[in-house]
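With one protein chain withheld, the remaining protein chains of the complex are depicted in position.
Think of it as A and B in the order they're written, each chain with its own count starting at 1.
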Amino acid sequence: MNKTWNNKAWFLVLPVLLLVAFSAIIPLMTVVNYSVQDTFGNNQFFWAGTDWFSDVLHSDRFWDALVRNLIFSFVILAIEIPLGIFIALNMPKTGIGVPVCLVLMALPLLIPWNVVGTIWQVFGRVDIGLLGHYLRILGIDYNYTQDPVDAWVTVIVMDVWHWTSLVVLLCYAGLVSIPDAYYQAAKIDGASRWSVFRYIQLPKMKRVLLIAVLLRFMDSFMIYTEPFVVTGGGPGNSTTFLSIDLVKMAVGQFDLGPAAAMSIIYFLIILLLSWVFYTVMTSQDAKS
Amino acid sequence: MSTSNVKRSWSWIVATLYILFLILPIYWLINMSFKSNSEILGNFSLWPQSPTLRNYMVIFTDPSWYNGYINSIIYVVMNTVISVTVALPAAYAFSRYRFLGDKHLFFWLLTNRMAPPAVFALPFFQLYSAFGLIDTHIAVAIAHCLFNVPLAVWILEGFMSGVPKEIDETAYIDGYSFPRFFVKIFMPLIASGIGVAAFFCFMFSWVELLIARTLTTTDAKPIAATMTRTVSASGMDWGVLAAAGVLTIIPGALVIYFVRNYIAKGFALGRV
Partner (left out) sequence: MARITLDHIRHAYGPKPSTDKDYALKEVHHEWDDGGAYALLGPSGCGKTTLLNIISGLLTPSEGKILFDGTDVTHLSTEKRNIAQVFQFPVIYDTMTVYDNLAFPLRNRRMPEGEVDKRVHDILSMIDLSEWAGRKAQGLTADQKQKISLGRGLVRSDVNAILFDEPLTVIDPHMKWVLRSQLKRLHRQSGFTMVYVTHDQTEALTFADKVVVMYEGEIVQIGTPVELFERPRHTFVGYFIGSPGMNFMPAAVSGSALVVGDQQIPLEGQPLTAPNAKLELGIRPEFVRVAREGMPISISQIEDVGRQKIVRASFQGYPLAAVMSEDTEIPADPRVTFEPAGLNLYADSWRVEAGGQQ
């Protein structure tokens, strides 16, 4: 759509601007402020320059959490995106069962995140959980509170459970927008099932898949509540992701300086990713 | 029409298996919520042997429990109303006009959707303390605007771009003022978009815990926070925990039911 140039449109945007400025800019300034100062208590602050930043960037703790977070996000994407596509492709397109399917699939998305944690905490426990109990019966030594691998598996399965539906729903929305004629033409052209996927369905899903990949990447990169409830970041530090570490540092230990510096580094990473996301999205919008 | 019956039944199998995977943990929670603690810990069973409503009774009779629900609902509804109200004119501006700095502004809004709540938890606490807003509903509602307003703007912009501009022009020619046109003509046209945006605001405000917990202590404490605290204090009252969890699922389920026909399009943010 060709838009008209009108600077008065700023008045329409003003309420959003003020509200978000209040909730975003002021807190961010506070963070920046802390990140360059040191305190010995009793509200006295000293200029600390970039010390906190170099501290954070030289601490194994930060890099470990970052690497864990990247591995986690990568594994999540590698599982959820193909699985989501597969389920969406095999979703029935018509019938009274379709809305029921969609509602049931969307259900995990609307459960408070700590309750998601609770559900899996309970579900996986060896003594009282369905999953833990049956794994024990099958002779699998599973205990997510003791074994780091089990903890990782639990957190990943939980995330797959929690968020795959988002991918499914996005892909499904892309798929139902393909007119029947495309499938008929493909049949007439003698296309194989793979060709139909490769040349008709995948191109149509590209935009929504992009949204899915990036939303899932961002959100898994910021994950806090669910693993915190299930594992508390443990055993050891094995499931301590960036957010968990940050909250531990800021609220638990009240190390404001390093926490603020880490927040800013964290935020800059996110900013960079958002920028990539936004650029790719708008170039897609421009093309279509 | 063109799919064979064999293929159709196969597709139901995939969907059914997936839904089973989704439902099983939820079922287990429901199952536990009807058991007594001694049954939960004592003997393993797939359904309650002696079903009890005790856990739900605890929640419905103890104000510290049920107030958690009321608090959550209050700030979620406040947030949804605020977010959608301020997002509507902004989304209209983005979908219809070009103006100085529009692209940068839109991008900046989006980055807030991507901002990790963990980064904001502490500064929020200090900011709202300074304004004396700690432990009020409005504090949480406004804090959640951080990520809900950008999202609402984004969704609404998607839906509004689907409405031809000629409709606006016709209305102005017919002598409608902007506010009257917006409320009487435009909003009904994007009603489904408003529904989807409200749904998402509700959803993200309802599921968020970190900020809500940080900004509240007692009077506005959300149910989610009540759950985590009560659990650690009372030495794992599993039955009540499960019942509380089940009750947090219900509002979400109700909301999905109302928007069921827009789910697919809504999750694609109106951009398919």
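As a convention for this text, contacts are C-beta pairs under 8 Å (C-beta built on N, C-alpha and C of every residue); 3 or more make two chains touch, one makes a residue touch a chain.
Remember, predicted model here, so these are calculated numbers, not experimental data.
Touching the chain that is not shown, out of A:I96, A:I137 or A:A181: A:A181 (per the contact rule at the top).
From the set A:L14, A:V32, A:V75 or A:I200, the residue in touch with the chain omitted from the display is A:I200, counting the whole complex. Screening A:L17, A:V176 or A:A191 for touch with the missing chain picks out A:A191. Looking at chain A, the residues touching the absent chain are 179, 181-182, 184-185, 187-192, 195, 199-200, 203.
The working rule: only the chains that are shown with their structure count from here on.
Note: centroid distance chain A to chain B, computed from Cα atoms, is 16 Å. Against chain A, in their complex, chain B makes its touches with residues 1-3, 8, 10-15, 18-19, 21-26, 28-29, 32, 40-41, 44, 46, 82, 85-87, 89-90, 92-100, 102-103, 105, 107, 109-112, 114-124, 126-127, 142-143, 145-146, 149-150, 153, 161, 165, 203, 206-210, 214, 223-224, 227-228, 238, 241-242, 245, 248-249, 251-253, 255-257, 260-261, 263-265, 267-269, 271-272.
Residues of chain A that touch chain B in their complex: 1, 3-10, 12-13, 15-17, 19-20, 22-24, 26-28, 30-31, 86-87, 90-93, 97, 99, 101-115, 118-120, 122-123, 127-131, 133, 161, 164-166, 168-170, 172-174, 176-177, 180, 183-184, 187, 207-208, 211, 218, 221-222, 224-225, 229, 242-244, 246-247, 250-251, 256, 259, 263, 266-267, 270-271, 273-275, 277-278, 282.
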